[in-house]
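One protein chain omitted, others in place.
Order of writing sets the labels: A and B. Residues in every chain begin at 1.
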Amino acid sequence: MLTIFHSLEISHYIYLSTVLFSIGLFGVLFRRNAIILLMCIELMLNAVNLLLAAFTEYMGDVQANGQMFVFFIMVVAAAEAAVGLAIIVMVYRNTRKTDVSFLDQLKD
Amino acid sequence: MSTPESYIPILIQLAFSIGFVALALYLSQLLGPKKKTKQKLEVFECGIESQGDARFPVSVKYFLSAILFVLFDVEVIFFYPYAVNFRELGWEGFVAVLTFVGFFLAGFIYVWKKGALEWER
Partner (left out) sequence: MIAIAIVFFGALALLFIGLNKEEKSLKLAAASILGLAGISIFAESKGIINVDAFFTWVPAGMITFNPTAQVIAAILTVMAMIIINLMPAVSRKGMDVIALMMFSLCGGLLMIGAQHLVVLFLGIEILSIPLFVLAGSEKDDIYGNEASLKYFLMGAFSTAIFLLGATFLYGGSGTMYYHEILLRLSFAEHFGEFPILMQTGLVLVSVGLLFKVSAVPFHFWSPDVYEGSPNRIAAFMAIIVKIAGFAAFAQLLTAFVPMQTWYSNWMLPISAITVLAGNIMALAQQSYKRMLAYSSISHAGYLLLFLLQPIQENFQVLGVYLLSYGLGTAVLFYLFDKYATSQDKTVGIFTGIAYTNRFDAMALIVATLTVAGIPSTIGFIAKYQLFTAAFPTAMWGVLLALVGSAISISYYFKPFRVLFKTESDVQPSIHFTWKYVCLLGVTLSMVILGLFPVLLNWIF
């Protein structure tokens, strides 16, 4: 059991976060529902949070800069989600859809 | 301070609690009496006959309250680092936290004055 902990390198965290981030990124690029897009963006932010916490631990940063950054990201993500959901509700009231195919009204 | 070994107690506790829950569920199924009639298998809801689907659209009024809750709730995160360093930060830190709460309260009062908390409108 313990050997697993000891063999975890920082690179493993980097790979894990990059994979999580990429899942979110491809979700944003290929999904159509605005709420799912929002969830994918949250996933990207959480991948970043994980990586920041890992970096702080592995570099032995006594000021814990990275972990403070995580707090700020979480708060900002909450504010962003609040605004985003409000926008989606506003769009839904006018169009009865949460689909992003609505986003091509403004084309020349 | 936090070597991987220091997580062992947590792991033991986690294994114990999961094991207990699994055991309790298994034992109650093993030992309890079973009578499968149609009425027994129905969803139980305080004696009221259940109707409709469990997933139905809720009023958008809940949404506003939920959003406001999320916004004010997450800010509490900044109190944790302050609580940990309460003594070291002294009065200066206290004033800083008070300022933070003050801004917060300004937002809350604005929401209140704006009438976002009134349910019937």
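The working rule: contacts are C-beta pairs under 8 Å (C-beta built on N, C-alpha and C of every residue); 3 or more make two chains touch, one makes a residue touch a chain.
Being a predicted model, the structure only gives us computed values, none of them experimental.
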Based on the whole complex, identify which of B:Y80, B:F94 or B:Y110 touches the chain you can't see.
B:Y110
For chain B, which residues reach the chain that was dropped from this view?
92, 96, 106, 109-110, 113-114
Chain A positions in touch with the non-displayed chain are 10, 14, 17, 21, 24-25, 28, 34, 37-38, 41, 44-45, 47-48, 51-52, 55, 59, 61, 65-66, 68-69, 72-73, 76, 79-80, 83-84, 86-88, 90-91, 94-95, 100, 102-103, 105-108
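The rule we apply is simple: only the chains that are shown with their structure count from here on.
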Distance between chain A and chain B based on Cα centroids, please, to the nearest Å.
21
List of chain A residues in touch with chain B within their complex
1-2, 5-6, 57, 68, 71, 74-75, 78-79, 81-82, 85-86, 89
Chain B residues touching chain A - in the complex, by the definition given at the top
2, 4-5, 7-8, 11, 60, 63, 67, 70-71, 73-75, 77-78, 81
